[in-house]
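Here the complex is missing a single protein chain, while all its other protein chains stay put.
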Amino acid sequence: MSQVNYLNHDKSLKSWLFTLDHKRIGIMYLVAVSLSFLAGGILALLVRTELLGPGETIMSADAYNQSFTLHAVLMIFAFIIPAIPAVMGNFVLPIQLGAKDVAFPRLNLASFYIYLAGAAIALTALVVGRVDGGWTFYTPYSTSVGDGILFITAGVFVMGFSSILTGLNFIVTIHKMRAPGLTWNRLPLFIWSIYATSIVQVLATPVIGITMVLLFLERLLGIGIFDPALGGDPVLFQHFFWFYSHPAVYIMILPAFGIISDLMGTFSRQQVSGYKFVALSSVAIAFLGFLVWGHHMFVSGQSAVSSIIFSLITYLIGIPTGVKVINWVQTMYKGSVWLQTPMLYALMFLFTFSIGGFTGVMLGVLAVDVHLHDTYFVVAHFHYVMMGGNVIAALGGLHYWWPKMTGKMFNETLGRIAAVLVFIGFNVTFFPQFILGTRGMPRRYYDYLPEFTDLHVLSSLGSYILGVGLFLILGYLLHSLFRGKNAPANPWGALTLEWTHTTTPPDPHNFHETPIVTRGAYDYHLAPELFGGDGASGDGHGEEAEVSVPSGQATS
Amino acid sequence: MSQHAEHHITPIKTLVQVIVALFALTVLTVVTSRMDLGALDVPLALAIALTKGALVVSVFMALKYDNKVNAVVFGVGALFVVVFLVFTLFDTAFRGDLSSTTKGTIMEQEAAEEAILEREPDASALQFNRSNE
Partner (left out) sequence: MDLKPDERTMASTAEHPAHLQHHFVSSDQQFDAAKMGMWLFLITEILLFSGMFVAYTVYRVWHPEVFDGMAALLDWRLGGLNTLVLLASSFTVALGIHYAQVDNRKGLVTNLVLTFLFACIFLVVKYFEYSAKIEHGIVLGDGFAPHGVSHGVDYATYDVMFAQQFFSIYYVMTGIHGFHVLVGMGLFAWITVRAVKGHFTSAYYTPVELCGLYWHLVDIIWIFLFPLLYLI
C-alpha cells in the first residue's frame, strides 16, 4: 500500500481523535460498537449459562436480572441502533453518493463523542445502582426501585442525540451532496434504506428524549405523570416509550435491508429486481412503522379500539416487507450467484429474517398475542429479527466492505466456516425458544419448571456455538489486518461508486475528481466500459479476484 | 454576489404587517378567552394559535419563499405530532372498553348493574322450602 490513503496519510493519535473524515469516524464507531457488542454478547452467554438448569446455576437471581437488563440496553442502544448507520453508513454513504464527505463533518464527529458519553453514563448505572427491570423501563417499577435508572435514562437520552445528529446529517447529505448524474432512481439501495432509517431517527428519537426526561423527573422528584400512586398513568409511559421504540426497531432493520439489497445485486450479477419497489418499500416501512407501536401493549390495559387499529396496521407492514423478500429472491433467479462469505450472510438473512417476520405477524394477532405475550416466543421472535436480521446483515456488510475499509482480504475459508457456525448456532439458540414460548415459558424468568430443561439446555448449547462462530470472525478479521493479502480496488466486481471510483483503501478525499454517474447502481447488463472508474476491469468472478493487485495499479 | 441573487429578501413592510397581525391575534385570543364562549373556547384558542404559528412559519421563517423540500420536512414533522397525539387518544379516550362486549359505555353499564341490584329482592323473600330434599 504505497499510495496515500485515509489510513496512512497521518498516523498520529490526534489525527484520529479530531478527524473530520467520515471514513475514520466510521472506523472509530466500528471499534466502539464492536466493544458494546462484545460486552453485550458476554452478558448473553452468562444469561444462557445461568439458564442451563432450573434454580441457581452460576449467579444469583439479582445478578441475573441485572445481566439481562444490561444485555438488552447495551445491545439495543449502544450496539444495534448505531451499528449499521453509524459504521457502514458513515464509511460508505458519502462515497456511494460521490461526495467528499457528509454535509456536516463536525457534527458527525460530535455525534461520535456524544455516543461515547451516553454509553459511559449508562454504564455508570452498573456501579451506582441496580437496574433490573428490563430495557423497557416500565413504570411504576422503574420509578420505585434503585437509582441506577437515573443514569440509564440519562445515558439513553444522550445516545439519542447522537442518533439524531447522524440521521440529520445523512438526510441532508443524500439530498444535497449527490454526484452529477446520480438521480434518485440510480441510488444504491443501501442509500435508500439509510435514507428511510434517518427519517425514523430524526422523527422518533426526540420522543424518547422527552420520555427519558419525564421518567428521570418522575424518579427524582415524583411529578405524577407516569406514577399511578400520584395519579399518573403508567400506560401513558408505554405509549411514549413505544412511540420511539417501535420505530426504533426499523432503525435497526431498515439498514440491514439496504445491505442485503446491495449484496443480492452484487453477488447475483443482476439488476436488483423491482428496484423502485424495493426502494420505496423502505420509505413505506419507515412510515407505517410509526403507526403500530400499540401492538406492544395489547395486554397493558389500553382500549380495545386502539388494540384493533394497531393490530390492523401491523398486518400492513407485512406488505412492503414481503415486497422486499420476494424481490431479493427474484434477483437471484437466473443470476450468476457467487457464494462468497458476504453472500452467505445474505442467504442466511433471507431464512432467519423471514422466520422473524412471519412470527411477528403472528404476534400482531390480538388473541394469539394474549397467549404469547411476555413468553419466550416473543424473545425468539425479536432475536430472529434483531440478530437474524440486523446482526447477520451487519456481518454480511462488514465482510463485504472489509477489504475497502482496511485494504486487506480476510481468509475466505475461515469466513465460510464461521458463517456456517453462526447460522447453526443462531438457529439452535433461538428456535427452541419458540417452542418454549408456546408451552408457556415466560421471558425474563430466573427459574423455570423442570420440563423446560431440555429445550433450555439446547438453547444454551446453541449460544456457545454462536459465540465460537463470532469469536472466529473476530479472530480472522484481526488476523487479516496484519497478515491478510492486499485487497484489489474491487474484489467483488461491484458497480457502486465506492468500488468503481476509489482506491482501496480510499483516498483521504475519496475521489480525485467528482465522479459523473451515467448508469444505475446495479446495471450489470451494461458493457463494462460504461462503468468508468478504476475498478471496472475484471468482473470479480472466480478465484483471480482474490489475488492481490499490486499496489499502485489501482491508483489513477 | 450573483450566487445569492435568488435568496428571497422579505420587505420590511411585510414584516411589519405580520407583527401587527400577530399582536392583534394575541389580544383577540386573550379577549375571547375572558368571555365565556362555552364549547367554542378551546377550538377558537387553538385556531388563533395555529394562525399565528402559520404566519411566523411562512413569513418570518420564510418557508413560503423557501426551497420546497424544507416545507416538506416541516410538514412531515407536524404530521407525526398529529399521529402521536391521535393514536395515543385512541387509547386514552376509550380506556376501559377492553372487556366490554355491549354497546353501552362503562358508565351506562355501571348504572345498569346498580339498577339490577336495586331490583334484587329482599333476603327474606329468598327463603325457599328445602324440606323436600
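Labels A and B are assigned to the chains in the order they are written; within every chain, residues are numbered from 1.
One rule holds in what follows: contacts are C-beta pairs under 8 Å (C-beta built on N, C-alpha and C of every residue); 3 or more make two chains touch, one makes a residue touch a chain.
Note that the coordinates shown come from a computational prediction; the quantities given were computed from them, not determined experimentally.
> If I consider the whole complex, including the chain that's not displayed, which of A:L38, A:V172 or A:V299 touches that chain?
A:V172
> Of A:I210, A:V283 or A:V325, which residue touches the hidden chain?
In the complete complex, the chain left out is touched by residue A:I210.
> Which of A:L236, A:M405 or A:I473 touches the chain that is not shown?
A:L236
> In the whole complex, what residues of chain A lie against the chain that is missing from view?
99-105, 107, 164, 168-169, 171-173, 175-184, 202-207, 209-211, 213-214, 217, 220-225, 230-233, 236, 239-240, 509, 514, 516
> Which parts of chain B face the unshown chain closely enough to count as touching?
Residue positions of chain B that touch the missing chain: 1, 3-4, 7, 9-12, 15, 18-19, 22-23, 26, 29-30, 33-34, 41-42, 45-46, 48-49, 52-53, 56-57, 59-61, 66-70, 73-74, 76-78, 80-81, 84-85, 88-89, 92-93.
Convention: only the chains that are shown with their structure count from here on.
> List the residues on chain A that touch chain B in their complex, please.
Of all residues in chain A, those touching chain B are 175, 199, 203, 207, 233, 235-236, 239, 243, 290-291, 293-294, 297, 301-307, 309-310.
> Residues of chain B touching chain A in their complex?
My answer: residues 69, 76-77, 80, 83-84, 87-88, 90-98, 100.
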